[in-house]
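Every protein chain except one is present and positioned as in the full complex.
== subunit A ==
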Amino acid sequence: MKIGIVCPYTWDVPGGVQQHIRDLAEALLALGHAVSVITPADDDSPLPAYVVPAGRAVPVPYNGSVARLAFGFLSAARVRRWIRDNDFDVLHVHEPAAPSLGLLACWAAEGPIVGTFHASYTRSRMVSATAPILQSALEKITGRIAVSEAARTTLVEHLGGDAVLIPNGVTTERYAMAEPLPGWAGRGDGAEPRDGAGAIGFLGRMDEPRKGLQVLLRAFEILAPQRPGLRLLVAGPGDADDVFDKVSPALRDRVVVLGMISEADKVRAYHSVDVFVAPNLGGESFGIVLAEAMSAGAPLLASDIEAFRRVLLDGRAGVLFPVGDAAALAEATAELLDDPARRKHLSAEARTAVRAYDWSTVARDVLRVYETVVVPGAGVVESGA
């Protein structure tokens, strides 16, 4: 299939939408489809072969922050030419409600157009005033996708209409293999239970109570006195001193706080511990950390919240414990630390279960959307009006 993808934000600035488009385009290329991505970028910036620059983006205040967007006659003309020259079977526009290339593409094209909505805002600053301008462009979108329940709610409430839900993917192979961090033994899967030793991991905002680090610290207070070799690895944004304040002085040298770490070290952290804990108290819609830990094959202990229960297949791919219950977490952790065979089994189950969230699965679902809206023999054409 010949697919044209429109990226609204500058390619070389890191961002969730850009990352999403890159992963999607590469997954579609790997499946053997012809993909062209048009994006705001300088003509001389280094770009992958499948990316076409539409000119420099301009920083403008938009929706409460400064966004780098491409608009104006030059960008419009380039988008129009790109549509005319490529004979796409389907056009996939990202964030079509942003005043950038996506909106210009809707304006310049007729035919099967798929739109993906990423943003979610609880309060609309501008949408109501701009709705009539947007409406006639958005009306042309024949299939709408939202990347989260929140994005879908935003769409329904602010722009009207509905969308199908296809969540973001995880590039599971990025996490599959890594050396443990220096000073850590790594996972003892399959080995004899090491007497009292072992390591527990946590990753997430340390100063955000909903991430539940305080629950894990209380559980560690219960476990550590009985297991002299047990250590706790904590990584994520926040103040290390606040963490140590919650740990009794005798145990402080067994808690290692790494703070913010690089993407590569994050992967190594998942491979450094025997069990990984996600003690979140709620408010998670999916749990990207959980999916990453599963991709790394870490044996998991997670709060029994709706989102985690779904991802962990009701406990088959990881142990669930009652939300906020430190004693139950301590007990479950002890059991798991003493049972290498069970850890190995959970690790394998987690790696299998996370495949449902892999980019290849997401790309397959997006392709099914394309196949639903494509009309045989009639592709995307330049709009007359």
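Heads up, the rule we're going with is that contacts are C-beta pairs under 8 Å (C-beta built on N, C-alpha and C of every residue); 3 or more make two chains touch, one makes a residue touch a chain; residues count from 1.
As a convention for this text, contacts and distances are computed from a predicted model.
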Chain left out of the displayed complex - its UniProt protein name, from "Cytochrome c-type biogenesis protein CcmE", "CoA-transferase subunit beta", "LemA family protein" or "Phosphonate transport system ATP-binding protein": "LemA family protein"
Among A:139, A:157, A:245 or A:314, residue touching the chain not depicted: A:139
Touching the absent chain when the full complex is considered, from A:45, A:248 or A:372: A:372
Residues belonging to subunit A that touch the chain removed from view: 136, 139-140, 142-144, 160-164, 365, 368-369, 371-373, 375, 385
